[in-house]
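One chain of protein is taken out of this complex; the other chains stay put.
After this line comes subunit A, so read on.
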Amino acid sequence: MWSYTFRRVLATIPTLLAVITVCYLLLHLTPGGPFDGERKVSAAVLANLQAKYHLDLPLWQQYLYYIKSLLQGDLGASFRYADWSVNDLVGKALPVSAAIGGGAIVISLFIGVALGIVAALRQNSLIDYLVMLLGNIGGAFPSFVLGPVLVMVFAIGLEWLPAGGWDDFALRYMVLPMALLVFINISTIGRVMRGSMIEVLGSNFIRTARAKGLPMRTIVLRHALKPALMPVVSVIGPLAISSITAAVVTETVFGLPGLGKLIVNGAANRDYTLVLGLVVLVTVITVVLNLLVDLAYALLDPKIRY
């Protein structure tokens, strides 16, 4: 196990380096520097500024400086938001994304698994179709269609909830965004759970349990649930990652001040350092979460050798 973990950790380094390098080069291939503004800056001031941000050095030295500051956990200064470092901006945005995305993934796990079990137990019946129809809403419509529709129904039509915005983790503002993410996630979780549950229920040890005369409830919860959850574990990782770090559409639809909104605003304002910093950060989070999921999978599934 330890050598497997070690190898997996080592294998993430080239990925991270490649992403950072490519993004950094992309950033520097584009014409225009950070101080090419409308206002003319005198040559002496410009030279000082460039020296301060190491812009007078050759590219590879600038790159090494960037890597060094990354290793110290510093994502640099924002081009557009004066007096804000990228770290400050991320510090404000990350809790929002984590609350919405994390909450949504926990809820969708429960709902998705429940739907999958119900559908699997009544395979090919009316209940199965209805449950899967409900589960597939999020899979059938793109999130940027489903999001506005949710707003239309629950905020504008029924006036139950606010159409968007954010008020310091007030639950009212979190319900619709989380509902959208839950809809998207349960379509995958439900489908995977239904398939694996049907497969497990058809296996020999379940037949044995039935032959012993165990009630269906015990069979499902005590015997079938654990093996049937294994495929769900493997999809929950990517779903959690995309719910937290890439909920760009959700945060745009509902105007939430999270990571996704930050990166879209950064892109619209051409705030290069902010976008680059966010991409690097999210890549690191993604790679680390992927690693954890892989390790968890290896721990949980006795069939996997490492």
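Assume contacts are C-beta pairs under 8 Å (C-beta built on N, C-alpha and C of every residue); 3 or more make two chains touch, one makes a residue touch a chain; residues count from 1.
Rule of thumb we're sticking to: contacts and distances are computed from a predicted model.
Engineer: Given the options "Oligopeptide transport system permease protein OppC", "Phenol 2-monooxygenase domain-containing protein", "Heme ABC exporter ATP-binding protein CcmA" or "Bacterioferritin-associated ferredoxin", say which is the protein name UniProt records for the missing chain.
Structural biologist: Listed in its UniProt record, the absent chain's protein name reads "Oligopeptide transport system permease protein OppC".
Engineer: For the full complex, which residue in A:15, A:85 or A:234 touches the chain that was left out?
Structural biologist: Spelled out, the listed residue whose C-beta touches the missing chain is A:15.
Engineer: Identify the residue among A:46, A:161, A:267 or A:295 that touches the chain left out of the display.
Structural biologist: With A:46, A:161, A:267 or A:295 as choices, the missing chain is touched by A:267.
Engineer: Footprint of the hidden chain on subunit A, which residues?
Structural biologist: 12, 14-15, 18-19, 23, 26-27, 29-30, 140-142, 144-145, 147-149, 151-152, 156, 241, 245-246, 248-249, 252-253, 263-264, 266-268, 270, 272, 275-276, 278-279, 282-283, 286-287, 290
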